[in-house]
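For this view, one protein chain was removed and the others were kept in their places.
By letter and in written order, the chains are A and B; residue numbering begins at 1 in each of them.
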Amino acid sequence: MFRRVIIVAGVALWAAFCASSAAADVDAARTGSGQGADRGSIVLKAGKIYADPSRIIEGGEVLIEDGKIVAVGKEVTAPEGARVIDRPNGTVTAGLIDANSTAGFTRRTDRAEHEFECIAHLRVIDMIDLGHRAFERLASAGVTTVYVSADSASVIGAQGAVVQTGGPSDQRVVREAYGVKATIGREPIYKGSRSRTPRRRGTTYLTRRPTTRMGLVWVFRKSFHDAQTFARGSKPGSRGAGSPVDEAIPYLQAILRGDIPLRIQARAQLDILTAIRVTDEFGIPFVLEDATDANRCVDELRERKIPVIFGPLFDYPSGLRRGGGEANRYRYSTPSVLLNAGVTMALSANDLTGEAALPQQAMYAMRFGLTRRQALAAVTTTPAALLEIQDIAGSVAEGRPANLVVWSGEPFDVTTRADVVVIGGCIVKECPARSSAAGKKGTGGSGDQGIEGASDGWWKARLRGVSGDLDRL
Amino acid sequence: MLRALWRVVAIAAGVGACLVGSPASAQDAPKAKTIMIEGGTVLSMGPAGVIEGGTVSLRKGKIKSVRGAGRAGGMPNPNQVRIDASGKYVTPGLIDAWADLNVAPGGNAGTANASCRAIDGLDMFDRHDFEQALRNGVTAICVEPAATKGIVGTAALVRLADLDNIGASAETDVCLVVRLGVGKVGPFLRLKELAELRKAFKEAKEYREAWEEYEEELEAYAKDLKAGKKVKLDKKKEKAKSADGKKGKKPKGRKGRRLRPRDSSGESLMAWLEELERGNAGAAGPGAVSIGETQFCEDDEDGSDEEHATDVDDFDLRSWLDVYFSSGDGSSGGKKKDASKKADDEAKKPERPKKDRNKELLVRTLKRELAVRFEAHRPADILNVLELAGEFNLDAAVVGASGGRYVAEPLGKAESTVVLGGMIRTALFENGHYRDHDSVNAAVLSQADVAVVIGSGPGGGGNRAHYLRQNAAIAVGAGMDAEGALAAVTINAARVCGVAESLGSLEPGKTADVVVWSGHPLSSGSVVEYVFVGGKEVCRREP
Partner (left out) sequence: MSRQTGTIVAALVATWAAGFTPPVEGGDRPFAVRAKAYVDRDGSVVNGATLIVKDGKVSAIGSDVRVPAGCFVLDRPDATICPGFVDPHVTLGAMGRTGEAANSIETEADAAELFNRYHHDFDRAVRAGVTTVLLTPRSSHLVGGRTVAVKTAGETTLTRIVGPGPIKLSLAPAAFTTARPPTSLQGGLARLRGMIAAARADRNDEGAFAKWARGEAVAIVDTIEAAELGSLARLVADERVKCVALHGNYAAERLSDIKLTGQPVILGTYEFTDSLRFTRTPVILQREGVGFALTSNAPRYGPELLRIGAAIAMAQGLDAAAAHAALTTTPAEIIGVQDRVGSLEVGKDADFILMDGQSLDLTSRIIEVFVDGRRVYRADTREAGGTSRSPDGAAGRVN
């Protein structure tokens, strides 16, 4: 009988624990929205620290002070009153970086400016919502830095931004404007069609030109041609519908000079090859985004040393990927094919957030051939290098902003989750350690009871969490 | 046994652990203790009136006493929980008599769906809205079905006693809800709606009369049998029965039968009749017949009334009974007439009318067992409602009444109750039924001696129950007196919901739904200090 009492008491404790962890999640979400949190000293202790993919510290510690990583090593000297987070079974990696994300776009209608084909002078940072839930979901999955890429509705789109997914609000924006995204494929044609034929109004002065891939490539070529002509000091022969507006020309010239990196979204083999061809005409280096069919152009990509931000991997294409017919020939093995061929590759989850974000992408990639180190590099150091933020993100080292994730086990394992997420020295997510005494006791006797008690606790805690959340507002 | 006890204790501990930190945890006051709310201004809304510095004591879920000051001091009693309410106001819990909080919006169910119930569409698990209502002093909410046309169903009164189990403290059929001219309805359609309503009530009336007649006739028939009048029995059948089916001729109408529950009213009578049929003329009356074993009666599956109709000659009670319990759609009427013509000295068996649940419910309203609330807004509609209510002698209340001020006089003369809705006149371009809405209604109607109730309706998905007192305040701002406005959200609301014996005022013996306010409940700056529902503290002001 006493055994039963213990079991049931364990259930009760576990229920309470679940309630508290739910509350912790809510708290994490709060601070994740960037109101700033206390940034005292924190010591992270973990079973393993992946300082970067090539440097692993077994049983290491990380000291965080004032938002920076102060020390990394076997043992660090913690100051008085430092918060110690000890996860003997956990691992620490740098916060993950998604180099091609759409987080923060709130409206479906006006993600791109439809007035022009070429909007390189516009900035994505002007319209994204840094308080958007997608950022919270990304942060809780362990993604700490993202490149918010312009929408694919424009042939030459806006300048993207590098932002943190949480942490102190004054440090959220890492780079206000970085890179210009061009799209070669069907999406500008699809998305532009809304303004091309306004319903019942016939054709307007806003009618957009490209209705085919040929037209689209023409706009691309004409834009850079005009920019080049202006740069030479002469005027282009015509400035028709395909020409870029005056405001965009300096930015196009900067791309030609290599001051602003160009990124091209192309999925189908045809489009990737087209992208390579037209950029060759102007000698512009670029980074390939999405690249579903990259495994079919490995040689070209390797020859020209074109880095690829690949992803997402998906079970079945959804949204425009599906309708556009560009992503029907996906392969799970593409990441390993690219890496083995010597192509620089970063993984991206694009519009997927939460659990489906980068950790899962890395997990898939590992299942289909990547080693853990390769996968880790593809979501930390490689994207950091592609975004030119390698000296502030992507690895765990002294002096860098403290963007760290403590995983519950080996990173990217199926059963592993991000237990603690630190962005800019702020703990934006903290789950209680899984191997806590309460949890073990609870599962000691009869598993069924444990699960029942837990789910009930979750349910109640959720209800309370919601209303409690409102109370705190 | 002990083991089970342990389990209960441990589970309670678990639940307790989950509850830590929740607002509900403040209610740990032992139930046996008396809660004394002392020193506040008690707006009792009952015969006690307003008591300055009064004491309200609650015990065992009921109000024990409401009295003036004087007994303050005294020895500290361990069985008392004393709450200092000096400078505060104590009122009964507010009742929102017109809400659609958490009721899933539904389409139009048609004009004759009296048996739809609001309680079935209530999302009891959406605690947040209920919590907000409680935190603003609303302890009971009358929810209506969400359809907008005709007889839409019955309203439910939800007491917010236990938010984890709202259904347990809900009264399901508070009143029948009827809507007339709600929505963008043109004049002709409104007249049509009215005609349909009248038809429905008329049919219910006829139905009631038919049943009453039937019951009378049945009694007369029984009397006839008792008096020895012969029911011609079928000899052949008797033979067949006795020969144990030797001739293979089954009694008519007995094939393909199924069991179905008897309706309680007919059952005992029938049993009695059977006794009589067996020739036991001295059998006791229907009341005395044991009905314990005969829970089911047989019924025709294929409605083979035609067969009965053929053998008029060999009439027997059995087949008659079968006819009565079958559909009774008049197909056997001709035959019956023949039968009656044939033998005046033979007892005449009455025909059983068809049961109809919707009509049963309407009959309850005709008997004034169930109140009816008519939502009507245009003055003309309100007058029509009054006429209809008079015609059928209904226990009626008018809900909505956004044009009520124009017909205040007839409403007052009819001594009717009017449930007014939310007082905000939101948009400039209110159209449809709500275009006449004005917060002056409350004042004008109450001056015309109409019992005014203020709710938070009309529906539309908005959650407004927690602004009930602001609605009452707006009514005061538009000229109503404060006491009347407070009554409109307490005792009058309880009356219109049919719960005035237990709720709506602070009177000894009533359910202890009590709210303590920091100031006058109708003042903007006041906040709720305590809410007691059923004598349990469910809410306390957050520090």
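Convention: a residue touches a chain if its C-beta (ideal position, glycine included) is under 8 Å from a C-beta of that chain, and two chains touch if they have at least 3 such contacts.
On a predicted model such as this, the values are computed, not experimentally measured, just so you know.
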Q) What are the shown chains that the left-out chain touches? A) A, B
**Q.** Hidden partner chain, touching residue among B:Thr91, B:Ser456 or B:Ser505
**A.** B:Ser456
**Q.** Chain not shown: contacting residue from A:Lys48, A:Arg87, A:Arg111 or A:Arg296
**A.** A:Arg111
Q: Could you tell which one of A:Ala99, A:Ile128 or A:Val287 touches the chain left off the display?
A: A:Ile128
Q) Hey, which of B:Pro379, B:Gly412 or B:Gly498 is the one touching the hidden chain? A) B:Pro379
**Q.** Touch list for chain A against the chain that is not drawn
**A.** 33-36, 104, 106-107, 109-115, 119, 121-132, 158, 169-170, 194-195, 198, 201, 204, 206, 247, 470, 473
Q: Over the whole complex, note the residues of chain B touching the chain we left out.
A: 132, 136, 187, 378-380, 403, 405-407, 422, 424-428, 436, 438, 440, 443-444, 446-447, 456, 460, 462-464, 466-467, 470-471, 473-474, 476-482, 485, 522-525, 527
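Methods note: only the chains that are shown with their structure count from here on.
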Q. Once you find the CA centre of chain A and the CA centre of chain B, what distance in Å lies between them?
A. 57
